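All protein chains of the complex are present and in place, except for one that has been dropped.
A, B and C label the chains in the order they appear, each numbered from 1.
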Amino acid sequence: MEFGLTEEQVLLQDSVGRYLADHASLDRARQFADGAEERAADVCTALAELGVSGLIIDEAYGGVGLKMLDAAIVAEQLGGNVTPIAFAASAVMVPLALQRAGSEAQKAHWLPLLAAGEASAGAAVSEAVAAREDARISASGGTLTGRALFVLDHAADVYLVADDRRKMHLVEAKARGLTSTRLTSIDKTRHIGELRFEGVAADPLPGSDDPAVLADVIDAGRIVLAADTLGAAQNMLDQAVAYAGERQQFGRVIASFQAVKHMCAEMAARLEPCRAMIWYAAHAFDEVPEESRLTACHTKAHLGEVGKFVAKTATEVHGGMGFTDLLGLHYWFKRIGFNRQMLGGPELVREEAARLQELI
Amino acid sequence: MEFGLTEEQVLLQDSVGRYLADHASLDRARQFADGAEERAADVCTALAELGVSGLIIDEAYGGVGLKMLDAAIVAEQLGGNVTPIAFAASAVMVPLALQRAGSEAQKAHWLPLLAAGEASAGAAVSEAVAAREDARISASGGTLTGRALFVLDHAADVYLVADDRRKMHLVEAKARGLTSTRLTSIDKTRHIGELRFEGVAADPLPGSDDPAVLADVIDAGRIVLAADTLGAAQNMLDQAVAYAGERQQFGRVIASFQAVKHMCAEMAARLEPCRAMIWYAAHAFDEVPEESRLTACHTKAHLGEVGKFVAKTATEVHGGMGFTDLLGLHYWFKRIGFNRQMLGGPELVREEAARLQELI
Amino acid sequence: MDLSYGGEYEAFRGEVRDFIADHASQAPKGNGMRSKPVLDWQALLIEKGYTARTIPREYGGHGAEPDILKSRIIAEEFANAQVSNGLGGQGIQMLVPTLLEIGTEEQKKRFIGPTLRGEIVWCQGYSEPNAGSDLASLTTSAVLDGDEWVVNGQKIWTSTAKQADWIFCLVRTEPEAPKHKGISFLLFSMDTPGIEVRPLKTMTGDSTFNEVFFTDVRVPKQQIVGSRGEGWFVANSILRHERGMLGDPNATFSRLNALIELMQQETVDSRRVIDNPVFRDRLMQIQGEVMAMRFNDMRILSAKLNNKDASLAGMIVKLQGTELRHRLEGLAIDALGELGLLYEDSPLLRGQGAWQSQYMFYLGLIIGGGTSQIQKNIISERGLGMPREPKPQQV
Partner (left out) sequence: MDLSYGGEYEAFRGEVRDFIADHASQAPKGNGMRSKPVLDWQALLIEKGYTARTIPREYGGHGAEPDILKSRIIAEEFANAQVSNGLGGQGIQMLVPTLLEIGTEEQKKRFIGPTLRGEIVWCQGYSEPNAGSDLASLTTSAVLDGDEWVVNGQKIWTSTAKQADWIFCLVRTEPEAPKHKGISFLLFSMDTPGIEVRPLKTMTGDSTFNEVFFTDVRVPKQQIVGSRGEGWFVANSILRHERGMLGDPNATFSRLNALIELMQQETVDSRRVIDNPVFRDRLMQIQGEVMAMRFNDMRILSAKLNNKDASLAGMIVKLQGTELRHRLEGLAIDALGELGLLYEDSPLLRGQGAWQSQYMFYLGLIIGGGTSQIQKNIISERGLGMPREPKPQQV
């Protein structure tokens, strides 16, 4: 028995973490955000070389062939470094959908491009999470019509689009009749957007007649967003402890005040079990199907709540400096806020958890 | 403008408070609880002499003719001293019902007895708050049949009983066909119970065809229970501050530890606005009808939440001693718990608040 | 309990309403400074006694007797009508009362009138990067050199520094004295050579605040308020006043109503958000707390009026009010789902993005103006009489 990471996983964690610390620190995220860049090409290329973009793609298609726990480990690093890169949809949800439900032609075309970091993919699935009355996609005669909101990893080359019967399609960004609009969010390190379809030719995923595939894709996205929050919140806590150890007020470091110590202790106490939860949820996704969906829901909701608490509390520990742009602490704050709401906020996801257990 | 108590009200507060401190302290409550006494006759008599039992009864019927704010002031004192006396139903809800909806004969018979403390009254209205499937009272041909649960100020001489059409009746404890059972609760300072009616002759309140009267009676009870919580929670906070100022650990009084100070500060910060809220809710009950019901709901719910927080936190400040029976702190803890649940817990009452505003 | 303001006051309320009805069209919109409509409106309000009401006429005010209820009525009526009730800012709210209390006659004559009329705009130089909660440890120095103070150091959290003509500033003049007794309160022009203002961007993305750097800034000796070394006491009495204003329950009440409207309008899965019982329950919890804070506010007003003690009720307002407001804005974000993430100029943005920006801004206010930790120290020590933390042993 080993509840934890393998040596290979620790290596993956370290190699991604080291690259990000050295080459994609806060300054790079800031530059991306301020310039409203579409794509941090340098970061994408380097991470592709480390295997990040092809992480869960089969080796046959140029990927590394790893699993959800590996994706969660990487997501944690990305969240911890507020890395400006498309990952949840581009490297996890869309490859997963293709591998589970794509035709051989779809896989052969897109997976190698995604694995190599030569193309990126977005996920337009929010209607399946929570429908907005003016956003609905209908499929008819090989084309899509309607509107998709809150597309994850927007500004992509290809989109995975779920229609109103929970069937999935691929649509290229350059397709005729497709209009794409950026939706600026608080989190400037990842893009979301809106897609409008006017009879756009779409390529359906043949295996997606089974609605469980879309549910799996959403579960995977939720685990990855939750893992991103784990990394971001851990980083905020670490920053808070470090800052409190340096900042002097009233003639002593503020880390020696019981109030500050207890704020940090509460953060640690709530955050530490989240690490085991992420590990288990990711592991269950691949290995314990009967627990997978419920665990994914609870993990998404619980990390949303703990993340919110840590984001606020760590900012408070930093005092006024936490509120400024100088330290950039708010990049983590906003990243956690983004992860909380995307693919379903805590209340919504908990309702799903209750439904899964037939408590509703 | 004067948002606060009049000189007369301060006098009332002081005289009741002084009597309770001198003659009905914790020891008396303990004795009552341990002996499972039906009635603390000494306390009842003395408080009747101070006008407590006839507080809101018209002078014409032997009462003092005061209003809900005065009742709230007294309730606060009773909660603060965990006084073992029937008040919410006996001195407020039932006299109010009689005065608003009773016949002249009913008033002339019962009000002077209640005012003098020679009779006590219970309220069987929980079905109108939240119905339990096996508890329902139906009226037919001048008799009542069915079952009432959670009767407030049980072990009374007369009961106010609301039937399933929200009409109210008086039933004497000694009526034929009435069975009465004590329901032991965590709070041993006040009695609740169950009544079973098998064709019991009842005396309907003629004015209670208007269902607003029952709603007013419940509002009044809620304000009084909330005021009781205010007094109990304030007392717990005061005890916590005093205890922390005496208790030494690690070579200093624990009141000098920031963690303990902040626990007390949080209690004070949440509790202090509750005082103004109680005053306003009680005042609005008599004087601002358009705000009365919503304010009563929110006051009941909010005091329930703040009370729960203070009860837990003040116990924690006391350390192990708070958990023992030695200091008797748990009498206040349980009193607050009782007030929270009776006549509707916070969630239920907030739902009513939403309904009142047509948000449901 | 008497919640009426009484006949005299209701008559006064009528006058105010009439004035507003007659003159609202002249009132400036927005927060501009120094424009002619703004200055004219300010002059009219002073004349009528609707601003600078109790400041003596000789210093440019209206010269009325203090009357808390009349002040409250004026505030209420202008707020209800959404008409500007005159210029605010730290000069008018903080410096003028200070000068009235301890300024020299010459300082009063020179500064109060122009400040009230909007001719001099002030900024405040208190906080420093290393003196936040522990303000008394500030290190910006002022050394007397002939007839001038020479100021060096840095301030932070200075709002309106870009617009201000003058600054009132805490500086250390007695480096040998105990830290609370070495501080003085100086006034000087922002045009003095050696001052650099750098905008300070915050997490909201705005730059409401600035950093201000002083390099050999020379200030005439007599531009000190109070005596040398008294600056801490001068500043502190007013700080308390400022803290009372943070977390105003009436502003929160307006936001609550906007939130209720929002939750009735937005739909998710074809259901109005307000019809989601979990969000509705959170809304009702917040409504109850807002109600409690509004009644608490009435109690404080009444206590002031009737010289009763409600000091604890006042002490908790900043702590409770800012946390409550932060939670309220946070509920809106949650209730909006993914829509709640949108910001700045995004399409589909709700409420101009204010739910997010206020959520963050109120986190800033939980920290600023005395952090929640400092507030709890104050409540426990001054409100509950608990002992101060023992001083640490020197290591």
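In this section, contacts are C-beta pairs under 8 Å (C-beta built on N, C-alpha and C of every residue); 3 or more make two chains touch, one makes a residue touch a chain.
Predicted model, so just to flag it, every value in this text is computed and none were measured.
**Student:** Which of B:H23, B:R165, B:R252 or B:R355 touches the chain that is not shown?
**Tutor:** B:R252
**Student:** Where the complex has a chain not shown, which of B:D58, B:D157, B:E194 or B:D286 is the residue touching it?
**Tutor:** B:E194
**Student:** Taking the full complex into account, what residues of chain B touch the chain not shown?
**Tutor:** Counting only chain B, the missing chain is touched by 126, 130-133, 149-150, 181-187, 192, 194, 248-252, 256-257, 259-260, 308, 312, 315-316, 319-326, 329-330, 333-334, 337-338, 341-342, 344-348, 351.
**Student:** In the whole complex, what residues of chain C lie against the chain that is missing from view?
**Tutor:** That gives, for chain C, the contact residues 276-278, 281, 389-395.
**Student:** For chain A, which residues reach the chain that was dropped from this view?
**Tutor:** Per the touch rule, chain A residues meeting the hidden chain are 1-6, 69, 241, 244-245, 252-253, 255-258, 260-262, 264-266, 268-270, 272-277, 279-280, 283, 287-288, 295, 298-299, 301-302, 305, 347, 350-351, 353-354, 359-360.
As a convention for this text, only the chains that are shown with their structure count from here on.
**Student:** So, comparing C-alpha centroids, which chain is the farthest one from chain B?
**Tutor:** A
**Student:** How many Å are there between the centre of chain A and the centre of chain B, using C-alpha atoms for each centre?
**Tutor:** Here the centre of chain B sits 52 Å away from the centre of chain A.
**Student:** Suppose each chain is reduced to the average of its Cα coordinates; what separation in Å results between chain B and chain C?
**Tutor:** Measuring from centre to centre gives 41 Å for this pair.
**Student:** Among the residues of chain C, pick out those that touch two or more other chains and give their numbers.
**Tutor:** Only 373, 376 qualify.
**Student:** Spell out, as numbers or ranges, the residues of chain B touching 2 or more other chains.
**Tutor:** 257-258, 262
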